[in-house]
Each structure stands twice: as structure tokens, then as C-alpha cells.
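Only one structure is covered here, and it is reproduced in the block below.
Only one protein chain is missing; all other protein chains are in place.
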Amino acid sequence: MGNTDKFLSIRNLNVEYTSGGDVIYAVNGLSLDLERGKSLGLVGETGAGKTTVAKAILRVLPTPPAGIKGGEIFLDGEDILKKPEDKMLDIRGRRISMIFQDPMTALNPTMKIGDQIAEIVRLHSDDSPHEVKHRAMDMLNRVGIMADRFNDYPYQLSGGMKQRVIIAMALVFRPELLLADEPTTALDVTIQAQVLEIIRHFKQKFNSSMILITHDLGIVAENCDTVAVIYAGQIVEYGSLEDVFDRPSHPYTVGLFHSLPGFAVGEARLHPIGGSLPDPRVHAAGCSFYPRCPRAADGCAAGEVPNRELSPGHFCRCLCPEV
Amino acid sequence: MVTDRKAGFPVAAAVPAMRQKKEGMWKQTLKRLSKDKMAMLGLVGIVVLVFVAIVAPYITPYSYETMDTLNMNVGPSWQHLLGTDTLGRDYLSRLLYGSRYSLVLGISSSFLAVFLGIVIGAIAGFFGRWADNAIMRMCDIIQAIPGVMIAIVVSLMLGNGYWVTIWALAIGGCSHGIRMTRAQVMSVRSSEYLDAARTVNCSTFRIIVKHILPNAMSPMLLDFTMRIANMIQFSAGLSVIGLGVQPPTPEWGAMLSAGRDFIRSSPHLVIFPGLFIFAISFFINIFGDGLRDALDPKLKK
Partner (left out) sequence: MLKYILQRILLMVFVIVGAAFLIFTVMYFVPGDPAQVMSSADATPADIAAKRAELGLDQPYLIQLGRFMYNAFVKFDLGNSWARGTSVMSSLLERLPRTFLLGFLMIVVTVVVGIPVGIGAAIHRGGWQDRSLMVMSMVFISVPEFWLALLLIIAFSLNLGWLPSFGIESWQCYILPVISGAVAGIANLARQSRASVLEVVRADYITTARAKGMKEQLVIYKHMLPNALIPIITISGSLFTRCVGGTVVLEKIFSFPGVGLYMTDSIGMRDYPAIRGSVVVLAAFTALLMLIVDLAYGFADPQIKAQYADSTKRKGHGRGHGRGHGHGHGRGRRRSFGGKEQHHDAAPVPDEERSRANGGEEKDSW
């Protein structure tokens, strides 16, 4: 993943949590790139560090216990980790915005939804109160909520509507980068499609880049140009949608596809990946997938596994990838 | 959806969560509790005071009744470490001996309050309708009246004295337990496993004992612990007003109340009993605080 003139470029990101004396290594030397207007699917199981990456980009990780211990995040060539906090305030919600996983808890329960949208308009513009309100109502309309619900409180809305409100907040300023953290996980299947449709629609309209965090490969296939598979805080495979979906190389990626009903075509039964994520408190020397890997070999546990470029733009962090 | 069914644990809890399921809940609680330094300090304090109460007759320098007529109402000295009271009785001996009365009073009134709460709450929750309505409205009223005043009125009705005061305190303090048990019963009552229990001919009593009480255990235990300190303080408050336990019972509250008349000449008569009440309250409170965190680790972090 060479040059840093990409729109978003993360280099060697390390994030740790400290919890009661233990250090939890959540993100370990993660690197990835994203071009302007493209979508990246960040795929991995719960606890792999997906949300932490997104929050690190926005620099809204709760510190303490979390701490960004190293690495660089370039947005348009500028390292946003080096920016002072007051410069970050202008970026958050304006250039980068985020859609949260759980719409039930991501809205302030004591504030009217309209005010919560108006608030972000007020923060980043000099509009008059009237204009602010108008813009917030307009935004509500655009995500398909009647403007007369401006004065409703979150408890009066359904889950799908709450997620639309959050999307409305994230999109008011046509962000250059949209971080969608499992935007549909908490929703009913019927509503998932609508919400994704809204996100897709706006993303195209504004030519925003997007990092779509999910564990649902189906959603990735429909929405993303590039795919990054994350395991134990590291990208284990990175490439275009075709590369990763048609020629999965890392044993973990292969395992993901095998454990998915729709993808395991022609197989009589699913093959779940045995075991679970390694203890995040231990900084293992070799490949973190080694204990669960069906292709594990002697050298795997020994030392740092290099990130190899299998074909142009298709990277895999494995000593013996399936090709 | 892919591998979540296999390994759906958040990062931090991944490994410990697996272990937790195997060990019993109480064992876990004890383990967490033993790591809490403040709670352990509280426990040590409580144990020491209970020990003192048990062995009081053997360790007190004087009998709690013996009057030293040459040294009446004197402050602390080497002869009488905490001084003597107005009748020349050794104050330290009386206080150590008094720990028996105060601890028994605190523990038994607290236990009675919780017990009454469980019984009445279970009745309210289980039989519902008018019994529930009557009991709950009664609780509404009782909770709107300050606890001290309830205890005042009840001890007016029952009269003064040691055991009477214990009952007065228990009756005054049971409304919280009633509400808690009732809520617990109500939530269980509508659940399906109770229907299941009924289908196999479980008696009402058995259902209460087997299914409802275990759920109510940990909040009740906590309530019981925290209440002991309150009860000792309430009883002392009653003594101050002229109700509750009265001298010559060497109960801390009664002693403090009796010493109040001599506050100018011998402040130690007021300071030391209060210090003991404070100490036991403090130990119980820090222990109870740790217990709460240990019972519900989600609250802490």
C-alpha cells in the first residue's frame, strides 16, 4: 500500500486500552488507503477493532482508557493525529462524519431530534437561527422523516427512524469521508435495505468517500469498491472487491466465506471458523490467526508476518496464502 | 453474522466471560469483593467490632455496672481510658459492652425489616388486586413520611425499651423491602417459567421459595447490610428524642443521649459513644459499597 497521496491513508495505527492494570491491544499496526469517492468495506468479527479504527480517525476515542499509541492518519495529505484539538473540531462533523452502530443509544434521549440536527448546523455555520432550523427540517425531509417530527424526542421514534436521524446529522455538511459503523446491524432486515439505500444515495450525490464497517459480506459486496479484512487489530487482507471476493487469499478470509450460507455455493454444510479471537491482552509475536488457522505452518508463530502484494493492489498478511 | 455466532464477545470480556459462566455467581462475587481494599477494610472493622461484642465480658477492664465513686464524671485517664460517666462507671467498659446491644439491635432490626419486607411484599405481589393495592398505597404514605417519624410513632405505640425499639425500627424501615420484593414477584409472576412450574403442580409457596426468593437475594442482602448502620443511627436518634432505648442499658445511642446533659462539663460522654456509632456505620458502609459493586460489576468499571 505505497503512496500517501491517497485521500485517506492510515499508517501503522496502534490503539491500546488500559483496563484495571491490563493493556488491551485493540489495533496493532493497521494500515489502509482509500481514494476519494470510493467505498471501503472494513470486515471482521466483533472485537477485531473495527469501531476503534473509525473512532481513532475521528479522534473521539474515550481517553482514558483508550490511547492512540502511534501511527499516522493522513486526510488529504495532512496528518490529522498531529492536529491540535481545536482544528479537529472543524473536521469532525464537517469533513468527516460518522454513522453509529446502535441508533437506540446514539441519540441524546433528552433532546429533540430536530435540535440534535440543528446543533451540528449551528456548530459549523453562521446561519441565523431561522436558517438553522430550516436546514435541519430540510435534512429530516431528505432522509424521509416528516419535518413535523422536529420536536419529537428519540423515544418517540422507531429504530429505523432514529438511524435516519443519525444519518441526517452525518450528512448535513456533505462530508468528504463518511464512517458508517455497522449502520444496519441493530435494525430489522426490512429496514436495513432502506437505510443502506439512503446512505448509498447520499454518498453518490456528494461524492463522499466511505468506510463501511460491517461483518456482513453481503453488504460489502453491494456497497464497496475495496475490501479490508481486519483480524485482531490488523488488516490481514486488502484489495479490490473482485480480488478479495473472487480470489480470497488469507485463510481467515477464506474461512469467512466458508461460514457464510450464501457464499458457500455447492457445499452441503457450513464451515465455521473454530476458536475465537486471541486474548487481546497478549501481544503475540507471530501471526495472530495462527491458533485458528487450518494452514498453519512452523514459521507462522515465529515472527512478524510480512504484508505481501499478491497481485497489484491485492495485499495479504500470510506466509502461505491460498492462491 | 459471519462468525459472530461463534465468537460474539467484546474484546475485553472475551476470555474472562467464558470462565465466569463456569464458576458460581457467589464465588465470583466473593472474588471481586476480596480485591476491593476498602471493602476489606470495612469487613475487618466489622469483624473486630463483632469479636469485641462477643468477648466483651472478658476484655473490659471493669464491669459495666461497677461504680467508682471516687472518680465520677472524669475525662480520659490511665485509670479509665475513656473516662467515667456520671455514676463513676468506666466508660470504655460500658462502650465495649454496649457493642453487644448496639450490634444486636442493628442486625436484628435490619433483619426484621428485610424479613417483613419479603413477607408483605410477596403477599402484595402474589395475591395482587386489593391486597396489593392496599399495601402499596400504605407504602406510598409511609415513604412520604420521614423514617425517624415513623419510628417515633411506632415506638409511641409500642412503648420504650430495647426489643420494642427493634420492632419499631423494623416496622418503620420495611417499606423499601416491600417494594423491592413486590417488584421482583411481579416480574416473575408474569414470566413463562412460572406457568411451567404451575403445570407441574408446584404449590404457590414452593414457587415463592424456589423461584422468586433466589432472584431477590442479592438486593436483599445488600439492603440488609446497609441498613444495619442506619438502624443503629436511628435508634440513637430516638434515644436523643426521649424514645427508644433508655439508660441504664449500655447501648451507644442511649449513652450518647444520656451524656448530652453533661456536654459542657464532660464532652467525652458524648464524643465516645458517637465515635463508636460512627465507626460501625463507616465500616458497614464501605463494606456495603464494595458489596454492591461486587454483586453488580456492571455498575463499576
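By letter and in written order, the chains are A and B; residue numbering begins at 1 in each of them.
The definition used in the following text is that contacts are C-beta pairs under 8 Å (C-beta built on N, C-alpha and C of every residue); 3 or more make two chains touch, one makes a residue touch a chain.
All of these numbers come straight from a predicted model, not from anything done at the bench.
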> Which chains here would be touched by the one that got left out?
Replying inline: A, B
>> Looking at the full complex, which residue from A:L89, A:V282 or A:C320 touches the chain that isn't shown here?
In response: A:L89
>> For the chain left out of this view, which of A:N12, A:Q156, A:N207 or A:S311 touches it?
In response: A:Q156
> Going by the touch rule given at the top, which residues of subunit A touch the chain that is not shown?
Replying inline: 55, 58, 60, 62, 64, 88-94, 97-98, 100, 102, 104-112, 119-120, 123-124, 141-148, 151-153, 155-161, 164, 166, 169, 188, 191, 194, 198, 201
> Which residues does subunit B use to touch the chain missing from this display?
Replying inline: 38, 137-138, 140-149, 152-154, 156-157, 159, 229, 233, 236-237, 240-243, 256, 260, 263-264, 267, 270-271, 274, 277-278, 281-282, 284-286, 289, 299, 301
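Here is the rule we use: only the chains that are shown with their structure count from here on.
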> Taking each chain's centre as its mean C-alpha position, how far apart are subunit A and subunit B in Å?
Replying inline: 50
